[in-house]
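Heads up, one of the protein chains got dropped from this complex, but the rest are sitting where they should.
Labels run A and B following the written order; every chain starts at residue 1.
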Amino acid sequence: MSLIDIDGVCKNYTIEGDRELTVIDHIDLSIREGEFVSIIGPSGCGKSTLLHMIGGFVPSTAGEIRVGGAAVHSPGPDRGIVFQHFALFPWKTVLGNVEYGLAERGIGKLERRDTAQSFIDMVKLSGFENTYPNRLSGGMQQRVAIARMLACEPSILLMDEPFGALDAQTRKILQEELRELWQRFRKTVVFVTHDVREAVFLSQRVVVMSARPGRIKTIVETGLGPDASRAAIDEKADELWDLLRDEVVRTLDEERRGL
Amino acid sequence: MMKAPSHTLWLRRAGARYGSIVVVLILWELTTRTGIFNNFLLPPLSDVLYRFALDFISGEIPRHALATAYRAAVGFAIAAGFGILTGGLMSMSAVIRRIMEPIVSVAFPIPKISFLPIFILWFGLDDLSKVLMIAFSCVVPIISATYLGTTTVDKYFLWSARNLGTSRQALFWKVIVPAASPQIISGLQVAFPLALIIAVVTEMLTGGDGLGGYMIRSVRFAQSDKVFAGLLATLFTGLIFIQGFAMLRARLLVWHNETAVTAAG
Partner (left out) sequence: MSKALRIPIFYLPIFAILILWELAARLGLLNPSIFPSLTDTLVAFVRLAEKSHLLAHAWLSLFRQSSGFFLAAVFGIVSGILMAESRTVRNILEPLLRATFPLPKSALIPLFILWLGIGDSAKVAAVFLGCLLPIVVSTFNAARGINKQLVWSAWSLGTPKWLIPWKVVLPAALPEIMSGLRIALALSFTLMVSAEFLIGQRGLGYLISTLGEDGDYAGMFAAVLAVTVLGFAADRLFLWLNDHLLAWRE
């Protein structure tokens, strides 16, 4: 049973009053519950836009997105989101940020403090509850963003190039931790990234998009279950890297020729 | 792919840009002509425009506007010259910086207009006290911006120039000032409207000529249409001032861009 149904979705923007830019052109995609799906593609292919539409932040020009059978109209805590540049509330402490969604639901002070604390511990930031975001490194800030999202117990995690602004070392660590978290909770994850290897490492399916207009070029099954060993992952990643890279390179080449 | 015919788009755009102004003006005329608003306190727009036209043609408004603009411009020019020089000196000499920094810091928030009666005492009721007050009010943001601009010049600019044999003095005028000019111009932009604000206040206090004098006299003689005509004249003068400054700025910045290009290439 699919949790997310993307059905014939298109997105156009009007620029300069009379020109239309087609960002996404007819995307059909179904994502099953508990699946980890990555979306990769060159810049401008609309992958972030697609994610934002699932999130309910941006309406589609045509077609429909359904979550659990119901059409998506607006954002909600059932679809949590993290962004590349963390988007933490700088005037709130780590605890204040993680508690935020719980407070919006009207959960009492003591209860939400405990819940928030458990998520802060889960992302390995114990001790930083009363620190303000500007004192934290990029990696730590992203952990807070993830904890903030998870605290609301969303059924879907939307991740918009979450590790793009971090250094290689931190990225590796967070990728591993994300995989561990996913193996633990088996939430549905839609993960947008530029990094092919990251996509293969984390997901069961990788959706490759082409740019201008954004369409699904191909979908590749990584064939790796949640209990796959490191070795199997590495082998598969190398195997698929070439295939996917060809797609990306071909798309980039077409793009350049098209221009 | 065309979305909508362009002439309706133009209309919608104009509506968004000017719509509420037009609505306000229409309401003004209607509510006063139909007696909803007291015609003395709020003369009808047509009466105001009529009075404005009368006093404009008779030369009264242009005379006053010119007087105000003249004082504001001279005061501003003095402030600009003195301010840029001081700000520049502050960046070059640690001693001058040590002396000026607290002075500027104190001078910024104090209402300098409160010194006007002192200026009048010292310099009389004529142009001198007004122009000096304008200069006094405008100089502080200019010093501040110049100092900021000249002290944050990219050190690579400086090193390159020194490497090419520029002496310390020449360095200031050839490299630092041009590099700091966006900041300096930004400071000038902050000080500029202030010049007109202060000019009008000084004129209102001394009641002589100038737009401020024109308006305060109108109030005292209970000529409400003149008060509004004066406001309109002041608005236009302010507009011309701002436009003039924008043109000057564009010319100066064009120069700046050119020098930047030649420096890089």
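Note that contacts are C-beta pairs under 8 Å (C-beta built on N, C-alpha and C of every residue); 3 or more make two chains touch, one makes a residue touch a chain.
Computed from a predicted model, the values in this text were never measured in an experiment.
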Open item on the list: I'd like to know which visible chains would be in contact with the absent chain if the whole complex were considered.
Closed with: A, B
- [ ] Taking the full complex into account, find the residue in B:A77, B:L148 or B:I242 that is in contact with the omitted chain.
- [x] B:I242
Open item on the list: Going by the contact rule already stated, which one of A:F36, A:F83 or A:F163 would touch the omitted chain in the full complex?
Closed with: A:F83
TODO: Would you mind spotting which of B:I103, B:L128, B:A170 or B:A250 touches the chain that isn't drawn?
DONE: B:I103
Task: On subunit B, residues whose C-beta touches the chain left out of the figure - done: 16-21, 24, 41, 98-103, 106, 108-118, 120-122, 193, 196-201, 204-205, 211-212, 215-216, 218-219, 224, 227-228, 230-231, 234-236, 238-239, 241-242
- [ ] Name every residue on subunit A in touch with the hidden partner chain.
- [x] 52, 55-57, 74-77, 79-81, 83, 85, 87, 89-92, 100-101, 104-105, 132, 134-135, 145, 148, 152
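Everything that follows uses one rule, which is that only the chains that are shown with their structure count from here on.
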Open item on the list: How many angstrom lie between the centres of subunit A and subunit B, each centre taken as the mean Cα position?
Closed with: 50
